[in-house]
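The complex appears here without one of its protein chains, the remainder shown in place.
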Amino acid sequence: MRRKVVFHIDEIDQWQRTSQNIHNLCDYVATVPEEQLQVIVVVNGDAIQGYLQAIGEQTVAQHPSVKFHACHNAMQKHHINGDQLPAAVQIVPVGVLDLIQLQAAGFAYIKP
Amino acid sequence: MRRKVVFHIDEIDQWQRTSQNIHNLCDYVATVPEEQLQVIVVVNGDAIQGYLQAIGEQTVAQHPSVKFHACHNAMQKHHINGDQLPAAVQIVPVGVLDLIQLQAAGFAYIKP
Partner (left out) sequence: MRRKVVFHIDEIDQWQRTSQNIHNLCDYVATVPEEQLQVIVVVNGDAIQGYLQAIGEQTVAQHPSVKFHACHNAMQKHHINGDQLPAAVQIVPVGVLDLIQLQAAGFAYIKP
């Protein structure tokens, strides 16, 4: 099966749990040939600061197959520029609109 | 695109984040003519008390195009009558059933 999921992080504390979730999920799916998984992580609110901390940098670096999105509104509020983010992170205008669009495109939603 | 989203608030602390989310979302969508957005906020649990506080009253007043629902079970538990709620708020029997029905009707779910 081809499956799609979006994880939503909006509090700094949720980075650790989400990172563990993604790790367990990718590890397991790698052992099941018939499962194909597309994972996107949408980060907004105060959690945007996690991209500048070890937990965010490591989570992004450890999962090259996962896409990471950053809410531009949250970046502005926290005075974060695009060049401060890990290079793989994609900026979206509004994190919650991204979540709406992804669910409309068939992504399951998980809030760790 | 015509899009639909339901925000779920069940803790007082989530009012502030949700209010900011709705504000950013509506601001952005107003600049994109091809995006049409229907937003509903379902409030249950302890968060029901937010409708009687400045944060809830202001959020409702500032977004006349957004629909706000209040869980009747939560109102009873917190001894809140319908006439204490902002006039625009609609009472639903059970907040979680409302969330189930809205998702079945194609609404994306976001838990700030």
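As written, the chain order gives the labels A and B, with residue 1 at the start of each chain.
Here is the rule we go by: a residue touches a chain if its C-beta (ideal position, glycine included) is under 8 Å from a C-beta of that chain, and two chains touch if they have at least 3 such contacts.
It should be emphasised that the depicted structure is a prediction, and the values quoted were computed from it without experimental measurement.
For the options B:Ile12, B:Cys26, B:Ile55 or B:Val94, the residue in contact with the chain missing from this view is B:Val94. Interface residues of subunit B facing the missing partner chain: 8, 10, 44-45, 73, 93-94, 96-97, 99-101, 103-104, 109, 111. Touching residues on subunit A toward the chain that is not drawn are 1, 3, 5, 17, 20-21, 24-25, 28-29, 35, 37, 108-112.
The definition used in the following text is that only the chains that are shown with their structure count from here on.
Rounded to whole angstrom units, the spacing between the C-alpha centres of subunit A and subunit B is 25.
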